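Here we show just some of the chains, and they stay where they sit in the whole.
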Amino acid sequence: MVAPELDHEGRLVGMDVNSPQGMSFEEAAKGVVAMARFAGMRGWVPATSGNFSVRVDEKWAALTATGANKAELDEAGVIEAEIAGPKHPRASAEAPLHLVRYRAAPEIGAIAHVHGLAATVLSRRHEKAGSIRLEGWELLKAFPGIDTHEAHLDVPIVPNDQDTDRLAGLVEEKLAAGGPFHGYLIAGHGLYVWGGSAVETIRHMEAFDFLLTAQMYEEGAR
Amino acid sequence: MVAPELDHEGRLVGMDVNSPQGMSFEEAAKGVVAMARFAGMRGWVPATSGNFSVRVDEKWAALTATGANKAELDEAGVIEAEIAGPKHPRASAEAPLHLVRYRAAPEIGAIAHVHGLAATVLSRRHEKAGSIRLEGWELLKAFPGIDTHEAHLDVPIVPNDQDTDRLAGLVEEKLAAGGPFHGYLIAGHGLYVWGGSAVETIRHMEAFDFLLTAQMYEEGAR
């Protein structure tokens, strides 16, 4: 696989925004690499953390392999995982959190998990409340279905759990109870965010990071 | 259009500072691209937000098209809009906020709209006051007509409004009542800033971002 074309800031150049389904594994892997390097350049995947996936079709997804350094990811660090199948031998422990989302929502074309500073700090501060409300910010309009700053977006927060199958169950239960959500936080851990494609998911990553950072500065130190 | 020459930090190389009027669309578009990429490299246009324009002459302006990713903008993302004419089909919803300024102030050669962190946070904190005063900072001298730190600059803050024609009317009313202003904030949204040319507007973007960031750290967390 040729490395995706990224500009100086790690943005993906010339990628088609709207083809979440029916693409080849190679195309999907290109999107995975693009999301990972974009996040890496912004410091959102410290110490080889984070993981990324792009749906190939109804049955398969391209997914970062366990142990790969996401900030310098290439083809060798991307595996093809069956969405409803048995665990891939090189899948990371967090693979269930990706795959369950693809099963639950056919409109999802790509998923990113990142460890931004504000996401991590606010996920603990608001853990007891079970969610954090983003409200009144113009950048909420980055998410589909939101066309005014007068909207609000509740970002669910779930307690961290090393049993990722159990965690995935809890997450889906919370997500099914409302929404649309576009992302959620795991307390002390980080952000999961998705979109119709890798490019849209990159946009949503940026929007969440900006909104959560602004929220953190607005709340100030406790 | 050849991409403008930008240095490592995204600064425009060798652009003529003083020809806001009478330039070709291609020259104006070059200025639009330069402002957009400069802002993109500093993280001021997250999630494809922000928009930029350069006046071509009395009647026309080069303007970012709706939906373009400003951080990787090129010629295809710039349209030629009539300053007092009907809405261009690819104009963004915020085009009126640019065009009304060119009609009101013939000395304006370029306009930038960016979403910096401090601008966004302070625009909400001071919304009720209707403005934020920057006072006593040496960098105020970056703005024309200010030649001492003993000056102050009141930056108007208007409430956000998705009806940008109505918002533009409110903005112009506030700007006509005093000034000169060099820029204003929309609450929870971001900064509008202008200058005689793209290069001067880049300088004013930098000055506002520095001054508002210093102000945010000086005020501290509430």
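Which chain is which? They are A and B, in the order written, and residues in each are numbered from 1.
Criterion: a residue touches a chain if its C-beta (ideal position, glycine included) is under 8 Å from a C-beta of that chain, and two chains touch if they have at least 3 such contacts.
In this text, all values refer to a predicted model and were calculated from it rather than measured experimentally.
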| item | value |
| --- | --- |
| Total copies in the full complex, given that 2 are placed here | 4 |
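Definition applied: only the chains that are shown with their structure count from here on.
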| item | value |
| --- | --- |
| Inter-copy rotation, chain A to chain B, in degrees (Cα atoms; steps of 5) | 90 |
| Chain A-chain B separation of Cα centroids, rounded to whole Å | 31 |
| Interfacial residue positions of chain A with respect to chain B in the complex | 7-9, 11, 13, 136-139, 142, 147-150, 203-204, 206-207, 209-210, 213-214, 217-221 |
| Chain A partner contacts - residues on chain B that touch it in the complex | 10, 40-41, 46-49, 69, 71-72, 115, 117, 120-121, 124-125, 160, 162, 186, 188-190, 216, 220-222 |
